[in-house]
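Only a part of the assembly is drawn; its chains keep their places, and the rest are absent.
In this document, chain identifiers A and B correspond to the written order of the chains, with residue numbering beginning at 1 in each.
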Amino acid sequence: MEKYQAAVVGATGFTGVELVSILATHPNFELASAFSRQDSGAQLSDLYPALVERDADITLSPMSDLDGADFDVVFLAVPHTCAMGLVPSLLGSGAKVVDLSADFRLKDIPAFEHWYGVEHTVAELVDRSIYALPELVAHEMIAGAQLISCPGCYPTATALAAAPLLRSTLAKDDAVVIIDAKSGVSGAGRKASLATQFCPVDESVSAYKVAAHQHTPEIEQTLSGVADRPVALTFTPHLIPMKRGILSTVYIACEKDTDVRDVFQLYQDAYTDEPFVQVLALGAQPKTSSVTGTNNAQIGVAFDKRTNIAIITCAIDNLGKGASSQAIQVANIAFGLDQEVGLTAFRSIV
Amino acid sequence: MEKYQAAVVGATGFTGVELVSILATHPNFELASAFSRQDSGAQLSDLYPALVERDADITLSPMSDLDGADFDVVFLAVPHTCAMGLVPSLLGSGAKVVDLSADFRLKDIPAFEHWYGVEHTVAELVDRSIYALPELVAHEMIAGAQLISCPGCYPTATALAAAPLLRSTLAKDDAVVIIDAKSGVSGAGRKASLATQFCPVDESVSAYKVAAHQHTPEIEQTLSGVADRPVALTFTPHLIPMKRGILSTVYIACEKDTDVRDVFQLYQDAYTDEPFVQVLALGAQPKTSSVTGTNNAQIGVAFDKRTNIAIITCAIDNLGKGASSQAIQVANIAFGLDQEVGLTAFRSIV
């Protein structure tokens, strides 16, 4: 069996440690190194005691040791705006780069610079990257790319929910898509902050970054692509007192007299061959806990015939299909493996 | 100081016990009796040990002992469709009735019968009842009524969020209002069910009764009233892993070139004299935990200038402003008291 050498950069963050954990039991990727800016020299289990004496434990290497030539694939689980500094030399070394950050997601460089508040230092590389949402992008394109940009968590859940309808004639041409999304706290990453302390988060729900979240242009880019028209949308994320999970509730105005069964059929057809997407029976609604620790997305279809609005819900694990396990799915495709390899059962850490 | 004799019917449910607890420290109402269909003879503290040896503890009386003549006011905290059987004789006895159930909320009897799936046995009394959302209804009308119907939890949060904008010229005339609401688990009441067990609820979020929740016509009735036109809406409730709290996120399409400061001004003006409603500064978003155990509503105003959609959020405690403390507020008004009496600080039990 072919074995590819893999590295995880930024291994101590939530998406990083999840990557490490999945790679530890993956039959085709071998976790060769894990890099950390702040904690090099430490064991990963010092930060995540779940890994004590387990295969996923590893000594963290300093960033200065990172050389793409040592690996077949390098996963970047670094903060936004950090990946762009690492990518050029990694590409030069010949390794494939799977970037979980936002740095190469947006084709519109000014939009990137507006929403993320920084200059893009390697804008010329953006066109060489593939935005790899595997259920919406041709797998050959992923397989042919050296620089692969993984979708964000909110965009993944939202695009899976909206794409079949926006591609169809059932949606109104000028519908403004309303996206009301709910995320667990791990979406904020692993850092000490007052806002994500247990006490202020527990037993509460609130919206945040209303009409101002940096995932907005990414969702717009993806939905406009599938709809083949500029899609206007309003995106409101909410913080939910749970560790993991995203539920995206998407409202799309449809043509008059749309039949809910036709909407449902669209979704069944769209995802019938997708092993990681389950469209629930009409009347059922997905729960985020049903997909925790998996690469699955579960979708619920409903339709308000009094207003002709479709309400599509999609539940994913923000650290799974929304980040780390989707990155492995993408890497599987990139290396010509079955996309499900290593993802049937894996262990989540956060 | 004037003292009124009060009874709580259905004292063992979540809204019932909260009523009992507030009444126990209310200076003008005296909790004379608490009635229970199933637990008469027991102490309320047998079910809620928080009340052991406290003033709010009380021996539960059987329903057969209920006689409106014994009380100045009777609070009905009974399940929907039970109140209509109790109200006629209570009204006959001369007591004021404050009904927390849905039985007298809807003026449209066929709509009631459709959404609640039962015949309304005393439809002729509905017109005699006042739907008492105190921030939207004239207090004299509440004071003059003998039968007072308290709003539901979702309708309270949603109406407070939507009313100022729908009453204004900023909202588009034909805007379909999208309501994406999030509720804690106590909204399902106190009963043993698989769906509200700890394990399936914890660490998960999901939508339920999508486009099919029985509060929909109540919200339509209220919003149509304030807008003075038939308001179409889509309402999607979600279950959140927390005990108490509702956040209603309301999307309303506005006229082109609406200025967020004008929207904000509408809300400040609407609620400037309302002691229980706080409009947060632009940029701030309400958290449900900020209003837990209170009769407060906190409102956040935002506007997506890219789509001309206002996003108004309102946080309440579903058992407070959404039920029991609002019922006390209403009773205060009904008896000519200051509406804040007994509600500055009280103890929540659930």
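FYI, a residue touches a chain if its C-beta (ideal position, glycine included) is under 8 Å from a C-beta of that chain, and two chains touch if they have at least 3 such contacts.
As the structure is a computational prediction, the values presented were derived from the model and not from experiment.
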{"item": "Assembly size in copies, with 2 chains present", "value": "4"}
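In this text, only the chains that are shown with their structure count from here on.
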{"item": "Mean-CA-position distance for chain B and chain A (Å)", "value": "39"}
{"item": "Of chain B, residues touching chain A in the complex", "value": "176, 178, 180, 182, 184, 200, 202-208, 210-211, 232-234, 236, 238, 240-245, 247, 249, 251, 253, 285-290, 292, 300, 302-307, 309, 311, 313, 315"}
